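Only a part of the assembly is drawn; its chains keep their places, and the rest are absent.
Chain lettering (A, B, C and D) follows the sequence in which the chains are written, and residue indices restart at 1 in each chain.
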């Protein structure tokens, strides 16, 4: 799991709790029914929008994407492809059959190449898999974006309920302040859920999906070049064009 | 009908009603004219925007999309196509004439193949049908998105009417609170209609349209491959690239 | 003219006026200067944005689009094209010269076909006309979208003017309420203009433009097929793929 | 310069000033520091965003686009191209060398044709110029859109500063009203700058850019047809497809 995500979550909630404690006690900021209406209302809207199994699935995709600190860098992926291309040039594509490949996507492409499928068929199939991966990821993102847009609305509904109740019993002026304070809590909860949690997570999923896409595009390009029998140096040059200048230097140093 | 949609709707309204009852009685939150201005105003705006028959049509498309828990999974669709391709390879495309096909879209494509239409013509026609299906779905979504954007505006107009009336009769301070409470009800109704109902339904329709699109693309690809006379294993590999890894395992287990 | 548009407008304004009358008199809601600043300000912004003749033109396009309840359905258009294709197959494309065609766009395409222009030239020209039609429509929509975004801003400016004037003369507490009520009227007017009128009309124009586009695409496809000399049944199958399942049944029943 | 832009600006500010004078004096609405923070803050944000020379350039592009009421209509441009195509058919493309062409873009294309450059090269170069023109225009629009989004934010910052200062000195109740009135002025200024000026101008630039694009596309199509040696009537038919029906009638009448 990203250390940054943990640090960010702790920092964010630490700051909010700290700011509350500086000005008084925490208990004034905790209200069961308010928590229920914001979280429950958001969950209810999500259930109206999505099939049950997809809600679970979306959360899983999200958790995986957040946790899985992919251990191989793009540079390593490129190095592996260049290596495979040398072998294929020296000993033929069939020699790749015995190669140990950790990456399932790369393994699938190589297997199709070894099976002698035509180049366009391989590229078409791998691209279909890329598209399908992005669809799945985007479904997870959509879930969190939707919650990020819904939570503040639920907070507003909660606050309106509180305000209406307060306004109907204005007889006792001393209760106005505390009543309104409680009414505002749902708005605050909604904002925290949306802007401290769901919003950043949705963005994180989008970034992870982009990274994964970039890696898969490099693998597709690499396998296409291997099947075409291009020479290793050209493949390397072509794939490294997709690295940042800094990464390229690291690549050369390695 | 999705059980999740029912659960979500009940949960959402249950929470709102519960939150209201916790703080007082429900009657203070029910106001006929306020309901009328929010719901009626939203309906009026919809009627200005859309032809009468399309409003009805849009609701029907929406209800269908929500209800129809399509019983065949994508995996089953792929399995059926692979099966058809084996038959076509063994006995010729004409042999597909006798196959019983539950899916109308697949049936249309197979019938065109049996009729001997050229491959591009078949693909072109099926794609036109896909595009036209998406257009119809997007029209249903548009309806709900529009209502989701309009309801809060109607709520605001209602609240402004209430506020102006309240402000013009400030003589009796004791009536200020209740008047303002009633004025706020339209804003609350608008938010509930938009964020608990129309918004999530619009999103649901978008997701259903995407699912249906994915299924139709697989059928188009499959029929194209059958007409080309590709072998069943390659077709299977190609189509399964569009499944999630988990679904693919289920596929193999089946 | 769409009956729904009239019904919607009457319903919307009826509800608003009804809600006002329920709580008091209508006169409190009518304020000349407030009307002027919202409507006049919106018109002023439109004039800054668009050439004078285009404002008039945009309104005309809009009024036409709203009024012209096109009398021929897509099904009828398809039937006519299929009929023309039969004639062209039997008697040659030149025989189409004597056909009476009500639709100007279809007539133009057929005339070019009769003149013996090459297929690509015909399609290219018809598509250019389609693009130019959409441009004109989108310019009308833009006008209404812009007004829908501008009217609430003008309302806000009016309210701010009223608030500033009220705040500078707080001496007489009894005048605060009515002054603020008047200040809020511009916000209300802006919301009504935007959300009850301009917004729905802009959406209606977008939908009409889509319908017209769909019809023109069918005509272009049909004429292309006629020039290619395709057979009537295939043309019918191809064009009907663009109909909704229900329309297709009506087609067959006819 | 568009008469409508002047009329719109005068009308807009006239209405605002009129509304102010109806309710009191204008001096209460003029506050130097408030003007400074809204205009100055917006300029500051623009300077952070854009290079100095581009800010100047963007304003120039904008002023040019607003002023230059292009005197040749699209119909005239088409007529000129059709004329040139007749000459080229009769006397050869080289005969176009002596034609007097007011439009620099058309002149460039004709010159390349006279120089005997291949058709694709000419089209490619003219399209590159079109793209570069749109880039420049979009940079001007961006400037005004950015200001339109920034001015209300600066207004809000100004109002917050005023509110904080007012809230810290609540001792003298008589000063609350006027202080708050002044605080609201920045919000009002921001709204006027954004919704009466920068917003409409940004839209105007977008529309002008579209018009210019349409004209350049017609010229590119026309020159391509001339180089191909197409006949004048076909060229006319093709180009007129891009006119509105009304313009086409005017064309014929001419």
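Brief remarks on what is shown
Just so it is clear, contacts are C-beta pairs under 8 Å (C-beta built on N, C-alpha and C of every residue); 3 or more make two chains touch, one makes a residue touch a chain.
Quantities reported herein were computed from a predicted structural model and do not represent experimental measurements.
This structure file defines a homomeric complex of 5 copies, of which 4 are shown in place.
Just so we're on the same page, only the chains that are shown with their structure count from here on.
Between chain A and chain D, the least number of touch steps comes to 3. Touch-path distance (fewest steps) from chain A to chain C is 2.
Under half of the residue numbers at the chain C-chain D interface are used by both copies of the sequence. One simple way to say how far apart two chains are is to compare their mean CA positions; for chain B and chain C this gives 24 Å.
The distance from the centre of chain B to the centre of chain D, each centre being the mean of the chain's C-alpha atoms, comes to 39 Å.
Counting only residues that touch two or more partner chains, chain A has none. In terms of which chains touch, the assembly is arranged as an unbranched chain of neighbours. Listed in rising order, the residues of chain B touching chain C in the complex are 33, 36-37, 40-41, 43-52, 54-55, 104, 112, 117, 121, 124-126, 128-129, 131-132, 135-136, 139, 142, 146, 150, 153-154, 156-158, 160-165, 167-170. Partner chain A is touched in their complex by these residues of chain B: 2-5, 7-9, 11-12, 15-16, 18-20, 22-24, 28-29, 174, 176-178, 180-181, 184-185, 187-188, 191-192, 194-197, 199-201, 203-204, 207, 210, 214, 234, 237-238, 241-245.
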